[in-house]
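Every protein chain except one is present and positioned as in the full complex.
In order of appearance the chains are A, B and C, and numbering begins at 1 in each one.
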Amino acid sequence: MPRVSKAIPLHEAFDGTLGLVFDPTAPDEVCAVVEVRDGLCNPFGIVHGGVYSSIAESVATASTIYRVHSDDRRSAIGSTNHTSLLRPISEGATHASGRVLHAGRTSWTWDVEFRDNERRLCATCRVTVAIRGYTSPPAADGSHDEPA
Amino acid sequence: MPRVSKAIPLHEAFDGTLGLVFDPTAPDEVCAVVEVRDGLCNPFGIVHGGVYSSIAESVATASTIYRVHSDDRRSAIGSTNHTSLLRPISEGATHASGRVLHAGRTSWTWDVEFRDNERRLCATCRVTVAIRGYTSPPAADGSHDEPA
Amino acid sequence: MPRVSKAIPLHEAFDGTLGLVFDPTAPDEVCAVVEVRDGLCNPFGIVHGGVYSSIAESVATASTIYRVHSDDRRSAIGSTNHTSLLRPISEGATHASGRVLHAGRTSWTWDVEFRDNERRLCATCRVTVAIRGYTSPPAADGSHDEPA
Partner (left out) sequence: MPRVSKAIPLHEAFDGTLGLVFDPTAPDEVCAVVEVRDGLCNPFGIVHGGVYSSIAESVATASTIYRVHSDDRRSAIGSTNHTSLLRPISEGATHASGRVLHAGRTSWTWDVEFRDNERRLCATCRVTVAIRGYTSPPAADGSHDEPA
């Protein structure tokens, strides 16, 4: 885990704001669900595009951190996030499922798909997560990617 | 504005959840600010990557809708969002400034930059917004991009 | 097909420069192959990252044009292309396979994966293709996305 000056309980952090709930029963993918509510929508009543990017970032980054920290105490931090909005959701829930495309020494690449309650594909995100050594945490010197 | 079954007041929608405040005094760019608070951070106390994507989506989409609706009553909806995370923010505020790179008949492309209180570049997003005719609103048939 | 002042035979166009060969036998995906040669590599002898973006653009755009033109004489043109480079290829061939994630009225979204001769995933591209009516061809007024 990165060295931090501050640790925020998950339910008080942005995941809590989103109402993100991970599903521990999915064997091969990382699954999570968010219930639609007004506070996650745009003014026209459909889920805000940024909500998909946000969930994808959490799914990909948290899972990478968990895996690389368990393995050899490295950490990870989001690098790039490319989101395609395909079909709006205005009620029910959005169901995210993430799978790793590439697990490298210095970066991991994820696909995170979003479906509505009818299982229709509504958005898809490709997230690249940078891997950091335990001795070079992202928060140490105020930089995601420590300057040279 | 798109035909909608439901209109949510801005402060009760996702922009309100983020605490997004637009700065109407910027002449050539669309500027907005969000104060950092625990509920927008990851558990390590830095602003969650999805917050940048979300603000960028709002800045680009709201501004495009406003402009094309004023001009000829068309609407707009987010299509793709590419976010690069460069430097974390753990306190103060994140200041967004958006500028249009391309204003076409069927799509607009935006750059949205994020700086901390010391004006350091912390993230940058490229957002493509699809333009829709007033008669083909995004919410009408349940699709961002109406199926053929 | 778009109205054009000039039609270039495929083998004299960029697909010919790349040596791109489509495989008509794949039933559910669009498959194509390019043999590695020095003229497609960077100076270090590995396939240039732009080659993957280029093949993906051809696979996604050509297939979309073919489908929408057959259906109702619309056309299509590339909008955004997001490429992730995962593992270099220095010999043999790169095998592309593309599948449609979303086929909308105004845009199509594709995933194109690249594998080496050992079937290892080496790159992956997400391509968004904009659909155009036959009466508003991309080349007509000098714009991919006709200005307002």
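By definition in this document, a contact is a pair of C-beta atoms (placed from the backbone, for glycine too) under 8 Å apart; a residue touches a chain by one contact, two chains touch by 3 or more.
Remember, predicted model here, so these are calculated numbers, not experimental data.
*Asks:* Taking the whole complex into account, name the chains on display that the unshown chain touches.
*Replies:* Spelled out, the missing chain touches these shown chains: A, B, C.
*Asks:* For chain A, which residues lie in contact with the unshown chain of the complex?
*Replies:* Residues of chain A in touch with the missing chain: 68, 71-72, 79-80, 82, 102-107, 128, 130, 132, 143-148.
*Asks:* So that we can see where the missing chain sits, which residues of chain C does it touch?
*Replies:* Interface with the chain not displayed, on the chain C side: 1-2, 4-10, 12-17, 38-46, 48-51, 53-58, 61, 77-88, 90, 122, 138-139, 142-145.
*Asks:* By the contact criterion defined above, which parts of chain B meet the unshown chain? Give residue numbers in ascending order.
*Replies:* Missing-chain contacts on chain B: residues 82, 84, 86-87, 101-102, 104, 109, 121, 124, 126, 128.
Everything that follows uses one rule, which is that only the chains that are shown with their structure count from here on.
*Asks:* Residue numbers at the chain A-chain B interface: does the shared fraction exceed half, giving same, or fall under half, giving different?
*Replies:* Both copies touch with mostly the same residues.
*Asks:* So which bits of chain A are touching at least two other chains?
*Replies:* Expected reply: 82, 84, 86-87.
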